[in-house]
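Of the protein chains in this complex, one is absent; all others appear in place.
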């Protein structure tokens, strides 16, 4: 079975494991107070801006629930696309910290500035607004859960609404690497740091064993953030593990190398599908692509390849997801293309 | 600087890293549904009993908050020693899930069956009990945060009270390895599984990079446990990492080998201190020892050794903690002994 | 200004205040342990069945959050119509107790057994269900927030789905009186007690100063319910106030008398609107009616009458709500009818 079902099917990029080996005997203080963590933070600050705070946690749900609960007062909620990870795939993790996820209908995984603006205006125009959760934070993912991207223009419009309406803006960047590597986006890490109040740079789905780097720009969110990481169970005793891995990622541009490879493999596959007349469900320029296949086609390909069935399109067709990563081999992609051409 | 300040100052036992290397290219399903995780669970069940459920999470605070919140209804609290980790060192993680930690005064890190029984009887005898959190769960650590152990007899008495009063019993086993390896305890993993409703076998402080194995005996707690792990941010995308590490620990008895070495090193140190006429603050037979030193002695030893200042005894003396682990070298212990003898 | 904007615009039915006067000097134990409370509970049990538990709290949001948090484990959510009070009008009160409200699209304020069944089946059929809140409780309102009613048949179908899928069923009966009094429903309090696991009989909107009577049929929910009322701030020191008021309501059938009057007034109004060719937005047979008026008509009527603008229908028309109660006077209704006829 050749796996295209996810970008976390292997362990880690070999350089990551090698560095863990090399540093294994170092005796270091715990809880992220070691020099590797300091150095990884410095590397990220050098890309994002010297005034940001950087923290590492183990996974995306943990990043989301720690960030969101650190920002909101009890009566406040977080606006999110209805397809956003916090709305759809985290077992109510945000609600478990006491806050409602205020869902807005997404198109191709995205919501736009106008929708956010209308939602917030409706709230403040209501004479019964005190009976509703107050929108205070906007959560979006870049790339989205559908593999699509917010353009610079769309992003700036959302930032503008947030400024206008007194909202915080956060970006779930579990797969941010693939946005950065995509030809379709000209946004840099410095741009994200500039436009977001807080965002995170995903590691788990970009070649390391586990870990997300939270980058905080807003002073209010910086305050006491480590307390909240600890309280939510996200502070690793051997915090070095996160520091070392992110050091490797951000030295010598490994992060972009990994992402660039995955996006390239995905483009090749995408072109093969569309070249065979197969429609794509979302216009995704990143490492996830969503061809629409017939049940017959799915059955055929499933014999050799693992991929994810995403959703039903009609009685005979389903959107499926193929996902690439640092470990995707060109020969596997070529094999798949041959099978696509023979569908 | 030779470090005796903790049992998590290095990465992992070399065998653990080696296995992570060897398995790195395997393409596996995520979220703990891989064959390594299955095999690690089977190894633990073979030691604890075939009818337990086993789950892996990343750290102790995460284990505690996930377990406790999975058990209690909103009005119920958890009884704990006032020196217990959940009471003293987790930034209110349990309260953040809505539950009060009902603290009982500990002696040498321990509480006894009589104290628990009186606390619970006082609750049920009170005509105003509905105005107090209802005690429903007992939390103890084995070994305790003071390095001491509950004997089989003490344990059985606590279990008996729990049965009598309708309480669940959980054991924080972040350092359980050192209890198992200590000559002072004849309790086995099967005994813990038998006497506890849920406990965990710590890996982070016993030679792996990170991870705790939660062992559940009680049917009520088994139900839907994975949902709660996910919700609390404890479900690793690359769950394999936990499975692989625990596989290594429980094949070929590595877990006991690691713990045995650490306890042996601690005994040697302990004897050196007491042989020099230095009093021990707690009677600890595990991998943490707590000599009472003068400020002068602390100053001297601090030049070469890292250790933890635990608490003030009087104006001139403090209890300190020396901690051993799989990585403690005999030559370092011998150097320290020489310096102890010259204090 | 003649008010039809709500059913809580006055204090209480005169008999309620009179009884509070008469009993004022009685010296009674606090927290609902007085004889009036016992007697009110007995009256309600005589209507609902001897094996139910009855508790009184001060308001609807309090009833909802107390009930729901008492039932669910952390990872479980409550299914509700998207127009349901807990979804739309309680400032995230349910989420503040840690639980997601799982919204289902309502028609005329109602959801049906098929929708619930599909939602729950989708959950259990998903291989990623552990990443979603688990549906465990169904919340519906009778009458709904749109004034409509679930028929006996619809109710039985929902109960059947709940049994089949292992769900609890609760009914928000803030305006249950008007369902009981409507000719369209043949469901009795005993039927609700029989079909629901827990429901409540609203007092605030049915003639008393404040108070809701929670009726619990399911043994699991009965356990320790008073603790949770206390914890959530719902236990009144002078609990007698709730007992006395519900005593008055359920002696001599005052509850039905109040509701009958309000429904009758609403029917008269309803007929006047439809008789004038005015369309009703929801088919409501209870004490709330929802005519669709032009902005001109709204402007005219607003000069003499207070009512609620509910929602926009199109550019020139809005649905509005007229609400009747125990205190609605026939002469005011007749004045309004005259003005309707002259619209």
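By written order: A, B and C. Residues from 1 in each chain.
Going forward, a residue touches a chain if its C-beta (ideal position, glycine included) is under 8 Å from a C-beta of that chain, and two chains touch if they have at least 3 such contacts.
Everything quoted here is computed from the prediction, not taken from an experiment.
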{"item": "Shown chains touched by the chain that is not drawn here", "value": "A, B, C"}
{"item": "Selected from A:22, A:164, A:224 or A:299 as touching the chain missing from the view", "value": "A:224"}
{"item": "Contacting the left-out chain in the complete assembly, out of C:54, C:80, C:93 or C:221", "value": "C:93"}
{"item": "Touch with the omitted chain, as defined above, among B:55, B:75 or B:232", "value": "B:75"}
{"item": "Contact residue for the chain not shown (choose from A:45, A:131, A:264 or A:300)", "value": "A:131"}
{"item": "Touching residues (missing chain, whole complex) on subunit C", "value": "1, 3, 6, 8-12, 14, 17, 20-21, 23-30, 58-62, 65-66, 90-93, 96-97, 204-205, 209-210, 227-228, 230-238, 240-241, 306, 327"}
{"item": "Residues in subunit B touching the chain absent from view", "value": "74-75, 77, 88-92, 95-101, 128, 130-133"}
{"item": "Touch list for subunit A against the chain that is not drawn", "value": "31, 69-70, 73-75, 97-98, 130-131, 134, 224, 226-228, 230-231, 235"}
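Quick note on the criterion: only the chains that are shown with their structure count from here on.
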{"item": "Separation of subunit A from subunit C, taking each centre as the mean of its C-alpha atoms, in whole Å", "value": "42"}
{"item": "Whole-Å separation of chain centres (CA-atom averages), subunit A against subunit B", "value": "34"}
{"item": "Residues of subunit C touching at least two other chains", "value": "74-75, 97-98, 130-131"}
